[in-house]
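To start, the structure under review is shown below, and the notes come after it.
Presenting subunit A:
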Amino acid sequence: MLLEYAAIATMILVTALVAVIAVVLGSLFGPKRPHARKLLPYESGMTPIGPGTRRVPVRFYLIAVLFILFDIEIIFFLPWAIAFRELGWYGFWAMVVFNIPILIGFIYEWKKGGLEWE
Partner candidate 1 sequence: MTITDFSVILPVTLLTAWASILLLAELFLPRAQRPFLALLAALGLALTLGISLAQSAQEFAPGFGGMVVRDGFSNFLNVLFLLTGLFGVALSYRYNQRAQIERGEYYPLLLFSVAGMMLMGQAADLIVVFLALELLSFPLYILSAFAYPRPQSEEAGLKYFLLGAFASGFVVYGIALTFGASGSTDLARIVASVAAGSANLPLLTAGAGLLLVGFGFKVAAVPFHMWTPDVYQGAPTSVTAFMAAGAKTAGFAALLRVFGAAFPALAADLSPLMAILAAVTMLFGNLIAVAQTDMKRMLAYSSIAQAGYLLMAFAPFEIEAARTMAVAGALFYLLAYTLASFGSWGVVIALEKDLDRHLSIGDFAGLARRSPWLAAAMTVFMLSLTGLPPTLGLVGKIYLFRAVIEGGMVWLAVIGALTSVVSAFYYLRIVVNMFMREGEPAVEREWWLEFAIGAAAVVTVVVSLWPFPLFEWAEWAVMKLF
Partner candidate 2 sequence: MLLSEANPAAGLFVLVPWIVFAPVIGLLINAFAGKRLGERGVGWVASLASGAAFLVSALQFYALTLHPEGAQVKIAEWIRIGQLSLDWTFRVDSLSVTMMLVVSGVGTLIHIYAIGYMHEDVRFKHDPARFPRFFVFLNLFIAAMMILVSADNYLMLFVGWEGVGLCSFLLIGFWYDLDTLGRSSWANSNAAKKAFITNRVGDFGFLIAGFLIFWYMGSFAFSEVFAAAPEVAKTHPWVITAITVFMLVGVAGKSAQIPLYVWLPDAMAGPTPVSALIHAATMVTAGVYLVTRSFPLFGLTHDGQYIVATVGAVTALFAATIAVGQYDIKKVLAYSTISQLGFMVAAVGMGAYVAGMFHLVTHAFFKALLFLSAGSVILGLERGHHHGHHAPSSPVLPPQGAGNSLSHGEIDRVKEEVFDPGDIRNMGGLRARMPVTFWVYLIGALALAGIFPLAGFWSKDEILLDAFLHYPHVYWLLTLAAFLTAFYMGRQVWMVFFGKARHEAAEHAQESPSVITIPLIILAALSAFGGFINLPFKGFHQFGYWLEHTLGAIEFPPFNFMVAGVSTVLALGAIALSWFLYQRKPLEHGQTDPLAKPLGLVFVGMEQKWFIDEAYQFLFVQPYRALASWLAQKVDWDFWHEWFHDSVLVKGFVTLARLLADPVDLGFIDRVSYWLSDAIRASAETLRKLQNGFVRSYALSVVLGVAAILGYLLLK
């Protein structure tokens, strides 16, 4: 029974090994030019230290929310795609119905200029 998990264990091991090797190789052979910003902890581009209530550009959240939206759509799509044959036409139409609101939202967003950065 445990053997069934052997593949997973192997994968975890291999990926961990790859990551470690990449970091180690980079620090061994890469150039080192330390800089205050570079030494900061990584926070997805935000300054990690400072006042708690400060203004941030809202577009960032907009993009993030859009990303989550389509992310969720894809999460629904994946299991559906795997079980596509078993679900048959019923599944097909259900997914069409599911897509219509997202499509409407997409059109709305596009038309409102939500996809334009500037």
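Methods note: a residue touches a chain if its C-beta (ideal position, glycine included) is under 8 Å from a C-beta of that chain, and two chains touch if they have at least 3 such contacts; residues count from 1.
Keep in mind how these were chosen: all candidates are chains of the complex that A comes from, given by their letters.
From a predicted model like this one, the values you see are computed outputs, not experimental measurements.
Note on subunit A: across the options 1 or 2, its touching candidate in this complex is 1. Against candidate 1, in their complex, subunit A makes its touches with residues 90, 100-101, 104, 107-108, 111-112.
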